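Encoded as structure tokens, here's the structure I'll be asking about.
Left out: one protein chain. Kept in place: all the others.
Up next, chain A:
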Amino acid sequence: MTSATVRKRSVKRSARGAPGGGRGGGRGGGPRDRLVDHGAWFLVLPALIPILVLSVGPLLYGIALAFTDSQSGRTEPTQWIGTLNFQDLLHDTLFWDSFRIGLLWAVGVTVPQFLLALGLALLLNENLRFRWLARSLAIIPWAMPEVVVGIMWRLVYNPDAGILNETIRDLGLGDGRDWLSGLATALPAVIVVGVWAGMPQTTVALLAGLQNTPRELHEAAAMDGAGAWRRFRTVTWPALKPVALAITALNFIWNFNSFALVYVLTSGGPGGRTRLPMLFAYEEAFRYGQFGYAAAMGCVMVAVISVILALHLVGRLRGGEDA
């Protein structure tokens, strides 16, 4: 900690404290700040050490593993093999298939999830009856273990005893099908579950964003005769945009990295049609023991996500210029 940063900080502080009439004498700013710094370290270490040891450390270790031939249960020592894992990955069509499926799934879940959640948030922001019921129900998927969500939807999709096919039969739309085992229907079917499971966080975040919309502006626009769509475009959306961008980027990342839901629903089947990258890497590491290779997959996933995050940041900066 250089004295420059301390000085900068104390300047900021006195600026903040000024309107209130200065804080505690103001004179001893320097030494007091340094004391606080010691105290701060003392307060921060209990969390910082576990983070470094169990999160940052393993992450770096994991990246290092990607450049080794580490395997489980092998007696010879692990060796550095340079970029060999990555070269192999380049030619691993199964991995790129799963990568493509991962992107399809992430977009396929994130976009409808956002649109549906936006609709629900707008509705919940209105003064409607049964709003409380919708709010309570919208929260349920959030509280449920992903494994239970997966099991639940397997019961819904069950070809014979499931409610989906029964409803289809009742409506006279045919016999229904085995949704999760069909080559064509498996991915759409799991995407629907993904959308359902992620609705609450998105809805709540967007509802929070809607509160940023100044009500007076809305009313003024209505008095000027602006229709609902125009009011949404000119008043609601500009206020909502930062929240919407942030939650969409996070959702995309979470969805791309998701595991439990699809593991329970299809285990990646049929024929790999729902094998997300995480499922692929999990099998590679813990079924076939290829630690180094699976770590390389993780690195590729991080790299792609970083690019997406970077693009998102650029988009956000640009959005800031507009506003």
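The rule is simple: a contact is a pair of C-beta atoms (placed from the backbone, for glycine too) under 8 Å apart; a residue touches a chain by one contact, two chains touch by 3 or more; residues count from 1.
Quick note on the criterion: contacts and distances are computed from a predicted model.
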Chain not displayed: protein name in its UniProt record ("Lactate utilization protein", "Sodium/panthothenate symporter", "NADH-quinone oxidoreductase subunit I" or "Carbohydrate ABC transporter permease"): "Carbohydrate ABC transporter permease"
Selected from A:I81, A:L103 or A:L210 as touching the chain missing from the view: A:L210
Residue among A:V44, A:L90, A:L115 or A:L311 touching the omitted chain: A:V44
For chain A, the residues touching the chain missing from this view: 1, 5, 9, 12, 17, 20, 23-24, 35-37, 39-40, 42-44, 46-48, 50-51, 54-59, 61-63, 65, 70, 116, 119-120, 123-131, 133-135, 137-149, 151-156, 158, 160-163, 166, 169, 196, 199, 204-205, 207-208, 210-211, 218-219, 222, 228, 250, 253-254, 257, 259-260, 263-264, 277-278, 281-282, 285-286, 291, 294-295, 297-299, 301-302, 305-306, 309
